[in-house]
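Mind looking over this structure? Questions follow.
Up next, chain A:
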Amino acid sequence: MKQRAGLVAAVSMMLMAVIGTSASLAAPMPAPTPAPTGSITVSAAASLTDVFPVIARAFMKKYPGTSVKFNFAGSSTLVQQMIAGAPVDVLATASEPTMWMAVSAGQVGTPLLFAKNTMAIAMPPGNPARITGLASLARPGLLLAQCAVTVPCGAAARDLLARNAVIIRPVTMELDVRAVLGKVMAGEVDAGIVYVTDVRSVGPKVSSVTIPSDLNVTTTYPIAAVNGAANPSAAQAFVNYVRFTPSAQGILRAYGFAKPW
Partner candidate 1 sequence: MRPRAPWFLAVPGAIALLLLVAPLIALVLRAPWGSMLDIISSPIAVDALRLSMLTATLATVLATLLGVPLAWLIARSGLPGTGIARSLVLVPLLIPPVVSGVALLNAFGRRGTLGQFLYDHFGVQLPFTTAGVVLAEAFVAMPFLVIAVEGGFRSLNTQYEEAAATLGASSWTTFRRVTLPLIAPALGAGMVLCWARALGEFGATITFAGNFPGVTQTMPLAVYQALESDPSVAIALSLLLIAICVAVLIALRGRFIRPLAAP
Partner candidate 2 sequence: MTITAQFTLERGAFALDVDLTLRDGEVTAVVGPNGAGKTTLLRALAGLERVTSGGIRMGELLVDDGSGVFVSPQRRSCGYVFQDYVLFPHLSVLENVAFGPRSRGMPRRQARAEAGRLLLQLGISGLASRKPAALSGGQAQRVALARALASAPSLLLLDEPLSAADIATKRELRAGLVERLRDFKGCCVVVTHDPIDALLFAERVIVLEDGKVVQDDSPAGLAAHPRTGYVAALLSLNLIRGVAAAGVLTADGGLEVQIADQSLAGPAAAVVRPESISVHPQSPHGSARNVWSGVVSLIQPWEDQVRVHVDAQPPMIATITAQAQAQLALEPGSRVWLSAKAVDIRAYALGPEHG
């Protein structure tokens, strides 16, 4: 039973990737009828903490009478909360596998891929440990932070290091990417593996090293309306807004997210 659900999910995801991609090349977004109104609660991955409120403001401006509330946490936590019955209208995670969990539990409708992220190395301002790239992370004696591999950011970090054959021994595996960032900003660690969007969002509070795209790992962000949501029309309207409107995509770009296709 579980296997069948998984297969269905996999097929749906691939279909959605195709549809999502093609949709951007084809007609403009389906207009919501009637205009959405009321409030919705959005559970979003920690790495969307800065960008989503800005998108929400634009959404609320376009559809007066709507209000958007956010719940940010690690993607896996969000999914668990939802499965346990948290009253959420929209789910946006930082990896496909986490969205997969929600899909196979029958919790969400059709997910749309709306952004991509890549990894970066963040250091305390001034880069006191003189980190120059991935290879330098293997230097013994460094204090390094990454996310736990059960969290999308951690899985991506593990893939990144594996791809580049760099072996590190982190001192902590934080439970969400913002916690890693926090430790870097405080100077408690010499470097942390985070998303490029995180580096962008804190600006001068960290130094960073860009990882060349051919060496980098990307993560894709899906968004979906939750089944049985209290406000399904506004929920779907928000999902579509994030995926299809130039204004939402423009904001994502400004924050360092890449196109999902």
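Picked so that all candidates are chains of the complex that A comes from, given by their letters.
What we mean here is this: contacts are C-beta pairs under 8 Å (C-beta built on N, C-alpha and C of every residue); 3 or more make two chains touch, one makes a residue touch a chain; residues count from 1.
Worth saying up front: this structure is predicted, and the values here are computed from it rather than measured.
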| item | value |
| --- | --- |
| Chain A in this complex - touching candidate among 1 or 2 | 1 |
| Candidate 1-facing residues of chain A, complex | 74, 76-77, 80, 83, 143, 145, 148, 150-151, 170-175, 179, 183, 186-189 |
